[in-house]
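Okay, here's the structure, questions in a sec.
The complex appears here without one of its protein chains, the remainder shown in place.
== chain A ==
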């Protein structure tokens, strides 16, 4: 087992290096200039722009810049933002709590809805409950988050005036009021994201369950006289969860990566909004760091998913 994990980690190194090269080259070749806003300002002479480019090493050849970046990354230096003139890791750490809180809650909400609904719908396929769940799921994942987000704002903020639609990181309250405010302002973004995720996940859980529920061993279990609950939970779900675990594991990096659109709509200062504003202002060190961390997380969670398979189904041997 530990040998397997070690081997997988070693294999990850060249793939991460490959990813970093691709990311770096694409970003270096992409159009745009971090100091472009200066160009439209008549007060800023072009020499200043040139000096800034030189200062941040933007005029070096790409391979040199890549080696500099790699070397710094290995030493734990994630880079220096052109736009904010501060260390990238600090910027990311500032944004992480909001992202973890909002996107994490949304994922949990999605799981809390998807698993019970999907399982129950699969045990009674084509029943009224199944039909309703299916219809709602289709509606849910057909509506994009930018649409539901604005719809929620119009209903709950503008018309009803129940919830704030600007997410703020400094709530002026302490104790229980602070907690309540934090929950209140997260309701809309969490609901928008959570329901969207839940919709597709419900469909997934249901079909995974249906695949397993028809197998002979399930009939055998029932024939043994086991109760419905035991059959479903102990026998069916455990096997049906294998593909679901893959799906969830691959979605976990997104919890750290943030949700670009939703964060933008509700002004949540998360990683997603950092990424989009950095892309728009051509702040390549930040874009590079965020995307690279994202790549690392994808590789890591893939590994975790593989290890989980072994736990869920001991027949899958990890060699």
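The rule is simple: a contact is a pair of C-beta atoms (placed from the backbone, for glycine too) under 8 Å apart; a residue touches a chain by one contact, two chains touch by 3 or more; residues count from 1.
Basically, contacts and distances are computed from a predicted model.
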| item | value |
| --- | --- |
| Record-based protein name (UniProt) of the chain missing from this complex, from "Rieske domain-containing protein", "Peptide ABC transporter substrate-binding protein", "4Fe-4S ferredoxin" or "Ligase-associated DNA damage response exonuclease" | "Peptide ABC transporter substrate-binding protein" |
| Sole residue of A:205, A:265, A:293 or A:308 that reaches the chain not shown, by the stated touch rule | A:265 |
| Hidden partner chain, touching residue among A:91, A:231 or A:308 | A:91 |
| In chain A, positions touching the absent partner | 31-52, 55, 80-81, 83-86, 91, 94-95, 153, 157-158, 161, 164-166, 168-170, 172, 264-265, 267, 269, 273-274, 277, 280-282 |
